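I have a structure I would like to understand better, so I am pasting it below and will then ask my questions one at a time.
Here the complex is missing one protein chain, while the rest keep their positions.
Labels A, B and C are assigned to the chains in the order they are written; within every chain, residues are numbered from 1.
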Amino acid sequence: MPRTVLEPRFQVEHLSILDSEGHLDAALEPTLEPGELRALWRAMLLGRRLDERMVRLQRQGRIGTFAPIKGQEASQIGSAATLRKTDWMVPSFRETAAMIMRGWPIEKLLLLFAGYLEGAEPAPDQHDLPITIPVATQLPHAVGLAYAAQYRGDDAVVMVFLGDGATSEGDFHEAMNFAGVWQVPVVFVCQNNQWAISVPLKKQTHSRTLAQKALAYGVPGLQVDGNDVLAVYAAAREAVDRARGGGGPTLIECITYRLGVHTTADDPTKYRSDEEVRAWERKDPLTRFRAYLEARGLGEPGLEATLDAEIAEAVRRFEATPPADPLAMFEHVHAEPPAHLRAQREDLARRLAARGAPSPADPGAAPPRATPMRGQRLTRR
Amino acid sequence: MPRTVLEPRFQVEHLSILDSEGHLDAALEPTLEPGELRALWRAMLLGRRLDERMVRLQRQGRIGTFAPIKGQEASQIGSAATLRKTDWMVPSFRETAAMIMRGWPIEKLLLLFAGYLEGAEPAPDQHDLPITIPVATQLPHAVGLAYAAQYRGDDAVVMVFLGDGATSEGDFHEAMNFAGVWQVPVVFVCQNNQWAISVPLKKQTHSRTLAQKALAYGVPGLQVDGNDVLAVYAAAREAVDRARGGGGPTLIECITYRLGVHTTADDPTKYRSDEEVRAWERKDPLTRFRAYLEARGLGEPGLEATLDAEIAEAVRRFEATPPADPLAMFEHVHAEPPAHLRAQREDLARRLAARGAPSPADPGAAPPRATPMRGQRLTRR
Amino acid sequence: MPKLNMVKALNLALFEEMARDPDVLVLGEDVGVDGGVFRVTDDLQRKFGSQRVIDSPLAEAGIIGTAVGMALYGLKPVCEIQFSGFAFQCFHQIENHAARYRARSRGRFHCQMVIRMPYGGGVRALEHHTESEEQFYAHIPGLTMVVPSGPRTARALLAAAIRDPDPVIFFEAKALYHAAKEDVPDESETLPLGRARVAREGTDLTLIAYGAMLRVALEAADTLQSEDGASVEVLDLLTISPLDREAIVASVGKTGRAVVVHEAPRSFGPGAEIAASIMDGAFLSLEAPVRRVTAYDVSFVGFAREKATVPDAPRVVAAARETLAF
Partner (left out) sequence: MPKLNMVKALNLALFEEMARDPDVLVLGEDVGVDGGVFRVTDDLQRKFGSQRVIDSPLAEAGIIGTAVGMALYGLKPVCEIQFSGFAFQCFHQIENHAARYRARSRGRFHCQMVIRMPYGGGVRALEHHTESEEQFYAHIPGLTMVVPSGPRTARALLAAAIRDPDPVIFFEAKALYHAAKEDVPDESETLPLGRARVAREGTDLTLIAYGAMLRVALEAADTLQSEDGASVEVLDLLTISPLDREAIVASVGKTGRAVVVHEAPRSFGPGAEIAASIMDGAFLSLEAPVRRVTAYDVSFVGFAREKATVPDAPRVVAAARETLAF
């Protein structure tokens, strides 16, 4: 009767399979075909090369602010690789690698970051939401999608991404709680990259891990080495299979690191040390996976060049995209434009016509001005 | 390296000292003076009698909708009793017993429930916030108060109340998380009365306990028999002392039951069984504590009558309160009324004057109409 | 033609729409077993099951956020927010997402969803239970904001809102829930969203109102007719946004005088847009400035004083007289 310990007691596990020293836990190694392993590698490498290219495009003023992914390739690819095409992926704003893997054309993403909403339009058969900017607000959408899938009897699983900072938002809590109560097929993949802009994890929460936050919802939580694509894959596979089998939601915390800037408007030298970054560079997810593949005779020399060419081709297509009609802003506000929007559309059409030349000299399609996102100093990385 | 269990492992404890059968765990019994024990009893009994009286006042149309507390006296009084006058109490909307104990005059609360904001004005020296209606929104206020106390170097502790349903709101999560990160002196007292209006706990969350939600924030969480005033007192004492000593926040889950209606606009027969209610009536917090006191020779025959007279006196004072000036609504919107409010005040003053008789015939002070809060059937309890 | 009060009329519309379309589901706090704190969803769960009529956890952003996800999948959730005063908890999900998903995804996704909320005074309740927040929704592009004025319009507009492919904020005046019964047709009916209704014809002055204020406007019109011999036209907006400027301008173009009535606070309130739109469209016909009879710019005053700030017929009559005499 007195002070009794309630059951169940809780613990949080950490999963690591291929560590940064190259040690492999063969007992836990997922069974993946060579083709599957190569696909993972290809997607990770493409993510990395594209990311580096996009930073340059931004520095040249050819696209606007975006959030680079460097260092987080294994977390994104290991998890997204477990999805079927008919499953849903719900990104936050830092899942470029995963989005490309899910079939988003590179040029479309570039268009989005160049300031055109057209870049956020998923293809008709694509089961992906566009990126969501307000932190954590996409999480309940994923739970709703999962509810709907279950309601319709579809066997789709929903995977939703979030950052460490996102776990502080009320929407994280409400989404996790709804998912727990409803027992819907959704997998929360938290990329704990140690920072939310300048705020380190220890100022974000007093909890030892993010995985343990799942305990509050009676949901399984697992921590995984997020720079170990095999471990991420294994953890996500387990969670996705459980979700598809009716076992409900899971929270996966991927321990990883953002090697670059928060966004291209950020200067991380203000808040973190070079030593810290160098230490994490030694845990680079690409290095260890490349070594693993080479050891298994699955190396692909020359792949960088192939991917770079693919990217260059996509950049060309992006830059050849004719600036879309500014009048398009009036489409899709409602299914049918109401009277006041028709009148406003006419107003803009009149103004565009009066100013003569249609695009790109018109005010809508003017090339982006150079005003920076903020008074930033030059960033060092 | 592989699948390792992270430290610390977690467990949630349950504390019970005096159970519904009257068994006492003497080892855990808090050391309370007879006067202190009597004060607890007096406050619990006053809470109960006032509650029953208020339900009648509402049924007679003399006050409006309010949330009865019957069954939750031990949770409220056991916890609030651990506070000093200079500590802060932040109620939700169902802490009438605790508020009275903290010094709110009964007639003031009646005034509030009769539709006059004056009833929410704390006395100048009172360190209590008025009731908060939007569920869970008071929780961050408590954390802010605690931060401010710590910032100023005051050794005040803040105790904040919430219900089981409130744990689902994002504000609960954000408040707990801020409290954990900031390690401020705040004690969250969750009265888990099993229901949030018609929603039972199992539809509210998939977690086994509410106490374990504290684990998500690296904060201690403890479950306690909320109908056992000694256990609640012991748990709150521990948490308050820890908070005052710089040990940071605590979440206490009091397992209790709302024996009455959710509010006077509610009909619980729609959603719960008489058996359930009867089972909880056998765990009534007053019954076991009265027996305990009597066994210790601390019974106070005749106390009911004394308290009833006190309540009757307060009701008389409440009903004698002259209806306040409707023009008062323009005070306290801002420190200084801006021009448009001065103009609107004049407009009302003109209207009141034109309609002749000041109060109570004026539109502002008209006696509350009988329109019920909703199309309710007669409630059985 | 059954005679129903507004609660029953809304309940009927929900029954009909759920029977008509298996993608329609209902989600909110206490909407299931309890049938909603105002009983608008009474008996729906018994009929359609707890998968379609969902008693959600107590979290408004969770309700709207998950409903957005359901809608993106193709379902048609009808959410209940228990009182409009608690909808600010989900305001970000409404503004950031429900209202924008169609535009953001260039039409690939849309949110066919309805967010029902009781609003306004008249029920002797506590703070946040009597406010009138329509303005916040009216200003958001992509949303439709509807306020029926009685049982029949409530049933027809709710059906229309549920069938509308875009998000609709649906305000239900608590003061009307049990106020009066009206004949509603046996067959399900809809009313077009975005259209005002001439509730009474007249030639000297236009009173513009919606929701619970329609009664007040009609009562004032009666008084003005009988005591002043004034012929007063009363417009029942039904939809606040998109605003039916055409109907408003047509009426004021004819009468030359207008008074707007609403329960929301005056400053930066819906009456401002209505007045400004009249100026835009009927400036040369205006014989007097458009007056606004509204709640004062005060927060909650306690129900005992509610009548001092919520417009009543005498206030509308007084404003109308000044307008007629201008």
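Please note the rule applied: a residue touches a chain if its C-beta (ideal position, glycine included) is under 8 Å from a C-beta of that chain, and two chains touch if they have at least 3 such contacts.
Keep in mind that this is a model prediction, so the values were computed, not measured.
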>> List the neighbours, among the chains on screen, of the chain that has been left out.
In response: A, B, C
> So which of B:Glu118, B:Asp155, B:Glu281 or B:Glu300 would be touching the chain we can't see?
Replying inline: B:Glu118
> Which residue, A:Ala114, A:Ala142 or A:Ala211, contacts the hidden chain when the whole complex is considered?
Replying inline: A:Ala114
>> One chain is left out of this view; which of B:Leu24, B:Leu201, B:Val333 or B:Ala349 touches it in the full complex?
In response: B:Val333
> Hey, which of A:Pro68, A:Gly170, A:Pro185 or A:Gly221 is the one touching the hidden chain?
Replying inline: A:Gly170
>> Tell me which of C:Glu201, C:Glu227 or C:Asp280 is the one touching the absent chain.
In response: C:Asp280
> For chain B, which residues lie in contact with the unshown chain of the complex?
Replying inline: 117-118, 120-124, 129-130, 132, 134, 137, 139-149, 151-152, 170-171, 173-175, 177-178, 181, 331-335, 338-341
>> Need a quick check: the contact residues on chain C for the chain that isn't drawn.
In response: 85-86, 88-89, 91-92, 95-96, 99-100, 103-104, 127-128, 135-136, 138-139, 141-142, 241-243, 264-265, 267-273, 275-277, 279-280, 283, 288-292, 297-300
> If the missing chain were put back, which residues of chain A would it touch?
Replying inline: 64-66, 93, 112-119, 133-135, 165-166, 168-171, 196-199, 203-205, 265-266, 270-271, 323, 326, 329-330, 333, 340-341, 344, 347-348, 351-352, 362-369, 371-375
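We take it that only the chains that are shown with their structure count from here on.
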> Taking each chain's centre as the mean of its CA atoms, how far is chain A from chain C in angstrom?
Replying inline: 39
>> Quick check: how many Å separate the C-alpha centres of chain B and chain C?
In response: 34
> Hey, what residues on chain B touch two or more of the other chains?
Replying inline: 168-171, 203-205
> Which parts of chain C, given as residue numbers and ranges, touch two or more other chains?
Replying inline: 56-57, 59, 61-62
